[in-house]
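Here's the structure, in C-alpha cells; my notes come after.
A protein chain is absent from this complex, but the other protein chains hold their places.
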Amino acid sequence: MIAKARKPLLQWLLCMLVWLAGGGAFGQLAIEERSFADAEQKARYNDLIADLRCPKCLNSNLAGSDAPIAADLRNEIHDQIMAGRSDAEILDYLVERYGEFVLYDPPLHPGTALLWFGPPVLLLLGVVIVRRMLAATGPGAAPAVLTPAEQQRLQDLLKQQSEP
Amino acid sequence: MIPELGNFALMLALGLALLQSALPLIGAANQNPTWMALGRPLSAGLFVFLLLGFGCLAYAFLHDDFSVAYVARNSNTALPVYYKFAAVWGAHEGSLLLWVLILASWGYAVSLFSQRLPLDIVARVLAVMGLITAGFLVFLLFTSNPFERLLLNTPREGTDLNPLLQDFGLTVHPPFLYMGYVGFSVAFAFAIAALLTGKLDAAWARWTRPWTNAAWAFLTIGIMLGSWWSYYELGWGGWWFWDPVENVSFMPWLVGTALIHSLAVTEKRGVFKSWTVLLALAAFSLSLLGAFIVRSGVITSVHAFAVDPERGMVLLALLLLIIGSSLLLYALRAPVVRGTATYGANSREVFLLLNNLLLVVSMATILLGTLFPLIHEAIYGEANRVSVGPPYFNAVFVPLMAILAFLLGASTFARWKKTSFAHLRQNLSLVLLASVALGVAVPLAVTGGVNPPIMLALALALWIVFGIAKDLWDKTAHRSPRLPALLGLGRSYFGMQLAHLGVAVLICGVCFTSHYSIEQDVRMSPGDELDVSGFTFRFDGVEEVPGPNYTAVRGTISVSRGGEPYMTMHPEKRTYHARGDVQTEADIDVGFFRDLFTALGDPRGDEAWVVRIHFKPFVFWIWFGALLMAGGGVLAVLDKRYRHRSIPATHPQTAAGAGAVGTAGVIQS
Partner (left out) sequence: MSNRAKLFLPVVFFLGMLGLLLYGLGRNPGEVPSALLNRALPAFSKPDLLDPARTVSVDDLRGGVFLVNVWATWCPPCHVEHPYLVEISGREPDVTFVGVNYKDDVEAARTFLAERGNPFKINIADVDGRLGVDLGVAGAPETFLIDATGTIRYKHVGVIDNRVWQETFVPLLAELR
C-alpha cells in the first residue's frame, strides 16, 4: 500500500485512492479463462502466476489479484509462454522491469545467503548442542535427576494434593 | 451518554490494573498476606469494568450511534444485527478492546482457579498480568480510543463494516485467536513469578501446563478459523499463503507447542528448566510481536489494519517494556544449566529435546522469512527490495515438519531416562513396515502413478497412526477386559494421542489437497457443461438478488454425478452499497473426502461468465486435523490431576523444599 504515514492526512487519503484505483481490492480475484497448447504450458503458467508477486498490491501473487497491473502481467506471461519463451526468460523479463521484488522465491545470492542458509545452520547448531549435552552425560548416567531434597518436596506436594 | 460511560469504565479499569500490578507484588515482597490477597478482587474488578466498557461499545453499535467515530467507520444501519455486534472488533480500536478484555478474563480465570496455589505465587502472577493489562489500556486509551466522538458533524449513515469481515468465520476468528495469543500471558506470568522467587521447579511446571494447553487449544482453533475463512471467503481456493499476518499467528503456536512438550519434561523429570522458562516467555513475546507487526504496518501484509507509525512507536515501547524486561530478568535469574544430565541418548527426554529443536528452528525460519525483506532493505537500501513468499517457506518448512513427524511416531515408544535401541526396534519395526508398505501401495492402487511426496506423506501419517494404535493396544495388553482399562489411561494421555492423531490427519489433508486438486477457470454460457472428477457442472446463468446491505449477482450451477442430479450451487458476486466494494462469495459443497468449490468471475458478454470450478480432495481434513489437535489440548486440561484440592499458601514444606532446591542449582530470591 502506498499509505505513507508521515504525510499529511489529505495526501494519505489520496494515496489510499491510488491504491484502491490501482486495485488492492483484496477479496475479489482474477478468475479468467486461458487457452493453452498443452497441459504443460498451463501448468507452467499457473506456477508462474502463483510464485510472482503483484507489484501494486499489499501482498498477493499475480494469480490472486484483480489489480489492472496484475492482469497486464498475466497477459504478458501468457503471451510469452505461447511465444515459446522459457520460464527463465520470462522471469528475467519481469525482474528487469520490477526488480527481485516480484519473486516470491528469492534467488540465492550473497544478499539472500542468510535467508537460505540460516535455517539449516541453526538446525545443525542445535544438533551439535544436543550432542554435547548427551556427551556430558553418557549412557550410564545416574538414574534420578531430582536431588533427594527435590524428590522429597515433590512427593510432599503430590501427597498434599491427593489427600482431601 | 453510554460512550462516555464506556470511556469512564476503561479509565477505572486502568486504575484497577495499575493497583493490581503494584499492590500484590509489594505484598509478596514484604510477605504481607492482606496485600497479596488483593490480587484476586482487583482482577475481578478489572474484568467487570472492561466488560462494561466492551458492553458500552457494543451498545453504541447496536443503536447505530454514529457520533462515535469508530462506529461510524465500521457500521451501517443496513448491517444485519449479528454483524453489528461482531463489528465491535472489526477494526483496530475495538479489536484492541477485545484483546484487553480477554487479557483481563484470563487474569480473572487465574484468580478463580488458583485456590490451591501458594498465595505469594498467585499475587505475583496476577501482578504481572495486571501490568500487561495496564500497558495495553494506556495504549488503548491514549492512541486508539474506540469511544472518540464526532460531535460537530455526526454522519447520518456509517460507512459500513469491511465486507470481507461480514462473514461468520471471520467474526469468531479474532476472539479465538486472541484467547490463544493472550492466553500465553498466563504461562508468561507464571514464568516471571518463578524467576522472581527462584522457585523454578516441577510444581511450577505443573501449574503452568493446563493454562498453556488451554491457550494453545484456542490458538489452534483461531488459526484454523482464519485459514478456513481465507479458503472460502477469498475465493481463491487456497488456505494458507504465508502472509505476515498468518506467520505471526503461527510463530507463537509453534513455540507454544514446544512449550507444552518441554513442560512435560520439566514436570516429570525436572530438567530443561531454563529452556522451558524461556519458551514460556517467548510464546507470549511472539504474540506481542505479532500484534505489533499487524498493527504497525511495518511489514506489508494483505491485512490492512491500522497503518500508523505513532501507534507503532507506542506499541514498540510496550514491547520493550514487557519483553525486554522479562528477558533481562531471565538473563539475571534463570538457573545456569548443570553439566550432568541424567538421560540416555535414546530417552524420551532426548526425543522431546529434538521436538523442541525442530519447532524452534521452524519458528526461527518463519521469523527470518517474515522479517527478511526488512533486513535486506536495511542493508542494501530501499532500491533493492526482495519478497519472501510461499515457495521459500514451503521449501524450508516442509522438510522440518517431515522430520518432526518421523520423530513423533518413534517417540511414542521411548521411555523416560533411557530406552534401549532393541526396545525401539522391537516396537517400531512392524509399524515402520506397515506404514511404508501402505504408504506406497495405496496411492499406487488408487491413482496408478508413482508420486513420492504423496507416498512419503501418507507413510508418515500412517507411521503416527499405527504407533498410536500399537501403544493403545500395548497399554491394555495385560488387562482384561480391555475397554475399561483403556478408559483408565487418563485424559492427559488421550489428549496427547488425539492431538498426535490430528497431526496425522492434517498431514494427509495438506498433501492430498496440494497434489490432487483440480482447478479450472472456464468461460461458460448458459447450458455449457464441464466434467470434473466424475461430476458434471452445468452453468444455468445468473440473476440479480438483493441482500440486506448489498446486491448480488447469483449464478446457478447444476451439478450431477453419473447422470443423476447431485446438487445446485449458487456462487455470488456481491456489490456492497455503502462502500461499493465487490466481493466474491464462493459456494462450496463440503464433504469429508472432497469439497466442490465454485466461484463467479467476470461476465464475458452474451450471458457468458468466467466460472471457477475446483475439486479439492481431503481439504476438510486440514481443519479436521486442527480440531482434533485442539480437542487433545482441551482433554489434557481436563485431566483429573489438575483439579485437586488446594494446599495452604504458607506450607512449611514449600519453604523447606525451596531451600533445598536452591542448593541444587536453582537461584533463590
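A and B are the chain letters, set down in written order, and residue numbers restart from 1 in every chain.
Just so we're on the same page, a residue touches a chain if its C-beta (ideal position, glycine included) is under 8 Å from a C-beta of that chain, and two chains touch if they have at least 3 such contacts.
Here the structure is a predicted model, which means the values were calculated and not measured.
Q: Going by the stated contact criterion, tell me the shown chains that border the hidden chain.
A: Every shown chain touched by the left-out chain: A, B.
Q: Looking at the whole complex, which of B:I299, B:L353 or B:I507 touches the chain that is not displayed?
A: B:I299
Q: Considering the whole complex, which of B:V81, B:L112, B:L374 or B:M567 touches the chain not shown?
A: Selected residue, touching the omitted chain: B:L374.
Q: Out of B:L126, B:V245, B:A258 or B:L278, point to the residue that touches the absent chain in the complete complex.
A: Residue touching the absent chain, from the options given: B:L278.
Q: For subunit B, which positions touch the chain that isn't shown here?
A: Touching the missing chain: residues 274, 278, 281-282, 285, 292, 296-300, 309, 312-313, 316, 319-320, 323-324, 327-328, 330-332, 334, 336-337, 371, 374-375, 377-378, 382-385.
Q: In the complete complex, which positions of subunit A touch the hidden chain?
A: So the residues of subunit A touching the unseen chain are 1-5, 11, 14-15, 17-19, 21-23, 55-56, 58, 67-69, 72-73, 76, 95-99, 101.
Everything that follows uses one rule, which is that only the chains that are shown with their structure count from here on.
Q: Which residues of subunit A touch subunit B in the complex?
A: By the definition above, subunit A touches subunit B via 1, 3, 5-6, 24-34, 46, 50-51, 53, 57-61, 63-64, 99-106, 111-112, 114-115, 118-119, 122-123, 126-127, 130, 133-134, 136-137, 139, 141-147, 149-150, 152-154, 156-157, 160-162, 164.
Q: Quick check on the complex: what are the subunit B residues that touch subunit A?
A: Within the complex, subunit B touches subunit A at residues 116, 163-164, 201-203, 233-236, 238, 241, 243-244, 269-271, 297, 300-304, 307-310, 339-345, 350, 353-354, 357-358, 360-361, 364-365, 368-369, 372, 375-376, 379-380, 384-392, 395-396, 400, 417-418, 519, 521-523, 581-584, 599-602, 604, 610-612, 641, 644-645, 647, 651, 653-654, 656-658, 660-661, 663-664.
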